[in-house]
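A single protein chain has been omitted; all remaining protein chains appear in their positions.
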Amino acid sequence: MSTGFDGLNRRQALAMMAGAAGATAFPGLSGPALAQAGRLRAGITGFTVINTLDPMKASLIPEYYIMYGIFNALLKFNSKMEIVPDLAESFSTVDSKTLEFKLRKGVKFHDGGDFTADDVKFSLERVADEKNASSNRSKMTPIADIQIADPHTLRIVTKAPFGPLLNYLTNTRTAAQIVSRAAVKAAGDEAFGKKPVGTGRYMLKDWKSNESVELAGFAGAFEGAPKIGSVICPFIAEESSGMTAILGNQIDLTSTAPFADVPTLEKQGTVKVLKQPGLNTRYIALNNKRAPFDDVHFRRAVSMAFDREMLVKAVIFGEGVATPGVLPPAHWAEGKPITSDYLKFNPERAKAELAKSKYKAGQEGVVLIWGSNWWRRIGEIFVGQVNQVLGTKLTIQAMDFNAAFGRAKAGDYDAMVMGWLGLVDPDEYIGEMAGSKGFRNIHFYSSAKMDDLLDKGRAEIDPAKRKLIYREAEQLLAEDMPMLPCFTSNVHNLLRPNLSGFTQLPYSNYGDQFGTCALG
Amino acid sequence: MLVRAPLVARALPRLGAVALLALFGAAAVFFAMRAGHGDPALTVLGDQATPEAIAAFRERWKLNDPVIVQFWRWLSRAVVGDFGVSMTVAGGEPIARLIGLRLPNTLFLGLYALFLAITVSLIAGTVSALRHGRMVDSAATSLAVLGISMPDFWLSYVLVYALALGAGLFPSYGFTPPGESLAGALYSGFLPALAISAPMAAAFTRILRTALLETLYRDHVRVAPSVGYPEGFIFLHHIFRNALIPYVTVIGLQVRYLLGGTVVVERIFGVNGIGTLMVDAAFGRDYPLVQACALTFLAIVLLVNFVVDLICTALDPRQS
Partner (left out) sequence: MIGALKNKLVLFGACITTVLVLAVVIGPWVSPYSATEADFMALLAPPSLSHPFGTDSFGRDVLTRILYGARVSLVVSVSGVLAAALIGTAAGMASAYFGGFGSSVMMRLSDLLFSFPSFVLALFMMVVLGYGVANIAVAIALIYIPIFARLSRNMALLVKDEPWVQAAILLGQPTRSILLREILPNIAAPIFVQIALGIAFGIVIEAGLSFLGLGVQPPAPSLGTIMADGREYFQRAPWVLTLSGVAVSIALLGLNLLSDGLRDVMDPKLRARL
């Protein structure tokens, strides 16, 4: 499928030579627009908005990209996705409701203050506080008490056994990043978001709204001073511009890569491509409260009327894996997906199932699509195939994110392409999406049996046992089919050949790696 | 001196009208935005937005007040020059500062493109008018029409892949603001300016050519040599000067385009201009920011129109 680029290959070779010539043709200028020696240029592609760098208030992915480098949490994931200590030196389970953490000594905040257990208590409690209306509040409310034994020892006690706790205490999209109480009190909540103080290897140096963020190395970081002392993160609205930027050596690193170009980029070798299945899920949300998706037979019929494998090939050019449920492969028990006939592409069975429903061929429905090209394509291909197989008359309506989300929250939609990215615990996926009180449950799905299973999953501490419970939940989901799972996509990073020390993790990490990066 | 006094007298009420119109426009924008769907809370909180977080956001920005009240609040501050803070940018960046950072980039790019376009069109337009009907004329005119016919974003991609990634002569992305480095701005801004200037150069060339041709064949010009004026003098003073009026008018019209119409080119090249700001604000439903941008656009355009009028009046004393 890559026959089109041979001409480009030759062109690229010429470019190498011409590029060298071109650079010397302009000796007086500093060369490419964003270049500077000894500085890491880490482009954030596909986003332009960040609002705050306060973990309590942060909500958007690019905010986390940067916060990962400014803050640490009690725990973090290592390159094998195992939970290991970060600001904690060690931790142990006292009983099913209590965890004890021994904290590192001699850790300094960016402003020179000392890190103690009190900062941990402060950081976690402010997230749980109703008054602060944090998007991540539900992760911290199960905590009953944080007991400080001494400045470097603390215990976290939960109201009931809480399985996700360890995951939620990592430096991921969780608001568990540790902030300095003194700094927050001094600056006030509002200002702290613009002048964050953490323990990470980088400090915020400059922030040009919607343009770029500049970070400066923190020599006193407990992890050690970073190899590269200065990082600039320009916001690049278009993913494809991010790609042309790195190809033209305007940046050293990107946070994503356009799916269609990954195979070409891998072959060309001008940049290094890192990829692996991400911790994300892409699916089609259905409104279970109104026609036509209020009928379980109709939902099942539609599920069997489109081919998820083909969707992966056509939408993301094979850069992902079809999922039978809403959990990404990393959360599958024993690494095996569930199976269900309702999830297999089977036009005959689909039509048979349709016959059982109260809706027939010719049924109309509107699928909302939004966002970037490939995201919208999910909806287009889905509608095309389902209409072909079942003879329905589903149509597409395109709009921007804001409008689409508004309608979803108001329950004013039939079906919608949806997805979540960078979530680390199965409860965040299936718990929030299928639980009757979950805030990601825009499907109006409510099942006592499901709620039961989810509660069990939340209360189970043993990770292996939890996976089995969620497997049961996914099986139930396949029966009830309140939404149509599609696939998990790969995460990508593009690197200049001379960049080393970046370890890609599936939850879409970024800033946490800047400290170990080196430009050779 | 005699010519200026009436101009000044006419200027003041005109300026007043400009201000009034601009405010009226901003009001129209305000109410139009509220009529549509969308909520700035979702822009800030994203897909993780919990109902409580959304409610807290709306409370904080007083979005639940009646629309008229919100408008009055904004208006009473805007007339004294306080544009307030943005809802979606950095959790409350002062808008005046934002615009102050972005506007120079767009202005620089616009002026750069304008400079390129005017240079090219002055030469091409004059040559093709003087060599009217010959090969040069046909070639120039065809190129000109072709230039107008290409969408500027398409041209941008062609330029990036040909001159930046292909030949490696220019950066494929990124723009150094003129405040940081003028040389850097000229270098990194060349490709976007080129993409923007091509259709403009084409339009200017055609206008100049047509205008020159019209005056070239006017009777009084044919008579002039017989009265003893040298040819060069005739050209500069009568022909060119008259042709400048429609030429300058068209250039003035282009300013509208330069302010906001370059959005796509800005996005492709990563130029952080005011067009992108307004578009992002519109998508993000950041009402105060959209209104402030609209006001800025309107004010600039109306002012430029005003200046163009003045220039045209100065050029042709017959116009009143």
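Labels A and B are assigned to the chains in the order they are written; within every chain, residues are numbered from 1.
Basically, a contact is a pair of C-beta atoms (placed from the backbone, for glycine too) under 8 Å apart; a residue touches a chain by one contact, two chains touch by 3 or more.
As the structure is a prediction and not an experimental result, all values here were calculated from the model.
K.L.:
Identify the residue among B:V67, B:L146 or B:A183 that touches the chain left out of the display.
P.N.:
The missing chain is touched by B:L146.
K.L.:
Write down which of A:V302, A:A403, A:L454 or A:C517 is the residue touching the left-out chain.
P.N.:
Answer from the full complex: A:A403 touches the omitted chain.
K.L.:
For the chain left out of this view, which of B:A41, B:V89, B:V264 or B:A292 touches it?
P.N.:
Of these options, the touching residue for the absent chain is B:V264.
K.L.:
If I consider the whole complex, including the chain that's not displayed, which of B:M278, B:A292 or B:V308 touches that chain?
P.N.:
In the full complex, the listed residue that touches the missing chain is B:M278.
K.L.:
Determine which one of A:A216, A:L274 or A:I381 touches the chain that has been left out.
P.N.:
Here the residue in touch with the unshown chain is A:I381.
K.L.:
Of A:A144, A:A187, A:A260 or A:L468, which sits in contact with the chain we cannot see?
P.N.:
A:A260
K.L.:
Given the full complex, what residues of chain B touch the hidden partner chain?
P.N.:
Given the touch definition above, chain B has residues 17, 21, 24-25, 28-29, 32-33, 35-38, 138, 141-142, 145-146, 148-151, 153-154, 157-158, 161, 206, 210, 213-214, 217, 256-261, 263-264, 275, 278-279, 282-283, 290, 294, 297-298, 301-302, 305 touching the missing chain.
K.L.:
Hey, which chain A residues sit against the chain that's not shown?
P.N.:
1-5, 8, 240, 243, 258, 260-261, 263-265, 310, 313-314, 369, 372-374, 376-377, 380-381, 384, 395-400, 403
By definition in this document, only the chains that are shown with their structure count from here on.
K.L.:
Just the number, please: Cα centre separation of chain A and chain B in whole Å.
P.N.:
Here chain A and chain B have centroids separated by 39 Å.
K.L.:
For a test of understanding, state which residues of chain B touch chain A in their complex under the given definition.
P.N.:
Result: residues 36-40, 42-57, 86, 88-93, 98, 101, 160, 164-176, 181, 183-184, 187-188, 267-270, 272, 276-277, 280, 283-285 of chain B touch chain A.
K.L.:
Okay, in this complex, where on chain A does chain B touch?
P.N.:
Within the complex, chain A touches chain B at residues 11-12, 14-16, 18-23, 25-26, 28-30, 32-34, 48-52, 57, 59-61, 130, 133-138, 173, 190, 193-194, 207-211, 234, 236-238, 241-242, 244-245, 247-248, 250-251, 400-403, 405-407, 409, 420, 439.
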